[in-house]
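Removed from the display is one protein chain of the complex; every other protein chain stays in position.
Note that the chains take the letters A, B, C, D and E in the order they are written out, and that residue 1 is the start of every chain.
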Amino acid sequence: MEILDAIRANLLSPAVLFFALGLIAALAKSDLKFPEPLYTGLTIYLLVAIGFKGGVAINEAGLGKVWLPACAAMLLGALIPLWTYPVLRFGGKIAAVDAAAIAAHYGSVSAVTFIAATNYLKAINQPFENYATAFLAVMESPAILVGVVLGKLATKKSGDDSFTSLKTATHEALFGRSIFLLVGTLVVGALCGEAGMKKVEPFFVTPFQGVLALFLLEMGIVAGRRLGDLRKVGPFLLAFGIVVPLVNGVVGVWLGRATGLGLGGATLLGVLSASASYIAAPAAIRMALPDANPTLYLTSSLAITFPFNITLGIPIYLEVARWLYS
Amino acid sequence: MEILDAIRANLLSPAVLFFALGLIAALAKSDLKFPEPLYTGLTIYLLVAIGFKGGVAINEAGLGKVWLPACAAMLLGALIPLWTYPVLRFGGKIAAVDAAAIAAHYGSVSAVTFIAATNYLKAINQPFENYATAFLAVMESPAILVGVVLGKLATKKSGDDSFTSLKTATHEALFGRSIFLLVGTLVVGALCGEAGMKKVEPFFVTPFQGVLALFLLEMGIVAGRRLGDLRKVGPFLLAFGIVVPLVNGVVGVWLGRATGLGLGGATLLGVLSASASYIAAPAAIRMALPDANPTLYLTSSLAITFPFNITLGIPIYLEVARWLYS
Amino acid sequence: MEILDAIRANLLSPAVLFFALGLIAALAKSDLKFPEPLYTGLTIYLLVAIGFKGGVAINEAGLGKVWLPACAAMLLGALIPLWTYPVLRFGGKIAAVDAAAIAAHYGSVSAVTFIAATNYLKAINQPFENYATAFLAVMESPAILVGVVLGKLATKKSGDDSFTSLKTATHEALFGRSIFLLVGTLVVGALCGEAGMKKVEPFFVTPFQGVLALFLLEMGIVAGRRLGDLRKVGPFLLAFGIVVPLVNGVVGVWLGRATGLGLGGATLLGVLSASASYIAAPAAIRMALPDANPTLYLTSSLAITFPFNITLGIPIYLEVARWLYS
Amino acid sequence: MKLVTIVCEAHARDAVTRLLRQVGAHGWTLFPVEGDGSQGRRPADIPEFANIQVEAVVKPEVAERLLGTLGSEYFPRYAMIAFESDVRVLRSGKF
Amino acid sequence: MKLVTIVCEAHARDAVTRLLRQVGAHGWTLFPVEGDGSQGRRPADIPEFANIQVEAVVKPEVAERLLGTLGSEYFPRYAMIAFESDVRVLRSGKF
Partner (left out) sequence: MKLVTIVCEAHARDAVTRLLRQVGAHGWTLFPVEGDGSQGRRPADIPEFANIQVEAVVKPEVAERLLGTLGSEYFPRYAMIAFESDVRVLRSGKF
């Protein structure tokens, strides 16, 4: 029953309870909501903090240890859409462009899910490779590009238009806010190393868990608003949003082990593989595949997969890792 | 002269001095003002921090200790409008709907005044029951509802309209932002207990006093803008805004003692009873009693009672408690 | 080669690297940008924190030590425009009103440059007088007023109009947001002393360096956007923006020594003298001298002098001080 | 079509949006604003004390009803102004 | 001159501003808004899911082109409304 205890421990953590509180606020139609700049400020803080920490970790571990699992992670992100697309298209009878869009979301990653996972591991004193943030950084874009190409092939648009939008998607996927902050602060952290970390630790590390809890309150509100759309997406996507993460999670953990990560790092790679993007991907997809229906990909990634991962998924992927490593 | 020292100590605390600085900024017509999202972010932080801390305290003390004083506090909140209304109506010759609106504000509570009081007690090492936050949470709504009913009886409106607005007022009073955050985080804190507190303490507890000081700077600006309206409200409300808190403060302290609170807890119940709402109540009253004149209730609660309480009131209520408990 | 090591150490600090990251974001046309309230919130935090700390330091050192260098700093600020104006006017063949505007900016100061310098000194364990913040506070306005008068003399406008705008400029220069916050929190800090500092230290001091780093990320973006204008301002202003700070920096350090400051304090006075305002001065100048071309003064102060100072300038002024004091 | 613009204190928000639905508007757009008027400055730093601007594109008859009710029921109670202008819309069907 | 006002989901931002340039607008003004419409409430707390209002003062013929393309290319894809009104501008040369 270890797994159940692990899950209960996770469900009773401030982070998850704040998320639940946000869900309730949305369902109770409370007028509680964060002003946009507060939301944006919190995301910037979380991305910078995690990126900088990861960079310092790389500085210590050395690129030698990082490059192999990082490439594997990147490849994994690019491949996931290729197997999820047919499942959606033919298993779920979902329109080509929508299938491509959804596939892109599940190949890409959710930074918040990753951060919640690192917090969970820290809470239960499970050591992990801090440079795993590098995997988060490299996994966001590839799947989006693959998904956009899949969608373009499906919907043959006027060359020029589709060209522009493919270009915008690429630019968005490579220079979008979150990617830029992650990669940028990774590099900054790698250049500063421990010396730099000492200076900014009281701001970027010490209060981190509390900030995450507050942020998840807002995420709960945002996800809660989408719960109403669950009816619209139908049973197939409901199942898809839970089964696919489980499958991808196992694959990710296994790949982590195969590329020499420790138990903690493999768990995080599993979490990344299992997570679905709900910020970066929608932004890029909305521009590159405007014909895809946002309700489908947003509801499945934000209202199904995200809550599932931060409540049940994370402890499960850890158990999988424990089992694999024993 | 203990009381004078206590007051001086309070006046020289960063929190109060920042408030004074805000007042000066408003009077000097400086263009200093906080952007709305910063103000909102600070309120969210303060409410969440105080609520969570209170919840953890309940988790430790056990509901057994909390329920009695909590019910007493609730009752007190509901009764205050019933005695302040006639005073305003007949003593002050104030229109019925305005009297009802003002009465609602003084029965309800000011979270910031409460927080300032807890800070003051901490500063002078006066222990207090952290679960007192529960009283803050339950005292906000009852008085508002009582006041709205009083106002409705006074101004007989077209049934339907008054019905809607009574409904909105109730919803506002029960699911409004501040109430929801307080009650919600109280529950979250009670579920997490110390274990959860450890994780978020560096964010929600350690920097708390500094954040409060910064917030009071903005509150000083907001209160300062209303000082101009003091002329409009007349001498009666001026006296009302200082005498009523003193009376309610004593009653609150006494009630705290009668329901088994310690010296610190009783002081806080006195502060709550003495404080007047200037955010939650105005929002609900403006919707439910739109005919009431906002200048009257806002000026008295925000420009008279609030400054009085955080400067002189708090130390006075503590002295009253000391005297009662000796 | 001490100086080179000092510069490298500075270039590899998180603060400077975050600034560089911001520059890159602007050049790469990333959509990364801080929401306005976040930017404003960070400035308020930085000004309040530095002002309060300075006030506490004055409380300890006593005004006796502070007044002489403070007056000297004020005088210096007022004099700088008087020698930079002719240089711009006749050396650079720049229109009178533009020369006056630019001169005002270089006589005034940049709070962020000052803060970055204090951080740099702390990082290399070079002690300095914390009350140096007082110099920052008194140096902002005088130069602006002198510059405005110079500009008015140059452009004889309809008495009334010029009168209003001179009045607004004075009010802006004396009650503008930054001045008011700095002077106000200096006083508050001086009144609170160490006792008050203890309460707010975890918020205003401990995380300070991290907050500054995050803020410099945004400053990098803002400065980066102006790099395009470098072409427009021409070689003279380019040289002006680097040579004048060096000259003023040396004068400032020398003046600091002459008025009895320690090595650290003299360095900071040099930094203040070398820095150019890009927030307070533009706001006041835009109102008082609307005919001056903003591209000239903003580009030189924000895109040339500011980056130069926080990267190379600060370590250089310290070396100058070391050399003067040895 | 008519574009009806309402600038009012934030506390009137729910009352105004409710009214919009009642008189038959199919949507609205809203944002916080700062203002000055007969009832003094309203800086936009505290959401509860700030102003909002509400815009609704509606059919002429809806605009009539809307402005009518605003004038009789709302103006006496809330700090507010309202005005109407002519606009040409795309997809007039949806309004 | 015509003032064209577009209210749409934030994700359409780049597409809309690009279109404005293409059809020959010399500038635009933009701000985040909250809204309600046929596609439900759009609270303004997450920039990516919020609405924006874009205003452009343009020559009548430019307005024609703009509204035309919006109707044919954009409306089917994005949550958006657009309307046009007459305005008298200063310095009509610059538009």
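Methods note: a contact is a pair of C-beta atoms (placed from the backbone, for glycine too) under 8 Å apart; a residue touches a chain by one contact, two chains touch by 3 or more.
None of the values given here were measured: they were computed from a predicted structure.
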{"item": "Contact set of the excluded chain (shown chains only)", "value": "C, D, E"}
{"item": "Residue among C:V48, C:A100 or C:V222 touching the omitted chain", "value": "C:V222"}
{"item": "Residue ranges of chain E at the interface with the undisplayed chain", "value": "1, 3, 17, 26-31, 57, 85-91, 94"}
{"item": "On chain D, residues whose C-beta touches the chain left out of the figure", "value": "5, 7, 31-38, 44, 51, 53, 67, 70-71, 75, 81-86"}
{"item": "Chain C residues that touch the omitted chain in the full complex", "value": "33-36, 39-40, 164, 168, 218, 221-222, 225, 279, 282-283, 286-287, 290-291"}
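Following the convention adopted for this analysis, only the chains that are shown with their structure count from here on.
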{"item": "Label of the chain whose CA centroid is most distant from the centroid of chain E", "value": "B"}
{"item": "Comparison of A-E and A-C by number of C-beta pairs in contact, larger one", "value": "A-C"}
{"item": "Intercentroid distance (Cα basis), chain E paired with chain A, Å", "value": "32"}
{"item": "Distance from the mean Cα position of chain C to that of chain A, given in whole angstrom", "value": "41"}
{"item": "Two or more partner chains touched - positions in chain D", "value": "none"}
{"item": "Touching two or more other chains - residues of chain C", "value": "35-38, 41, 206-207"}
{"item": "Complete list of chain pairs which touch one another", "value": "A-B, A-C, A-E, B-C, B-D, D-E"}
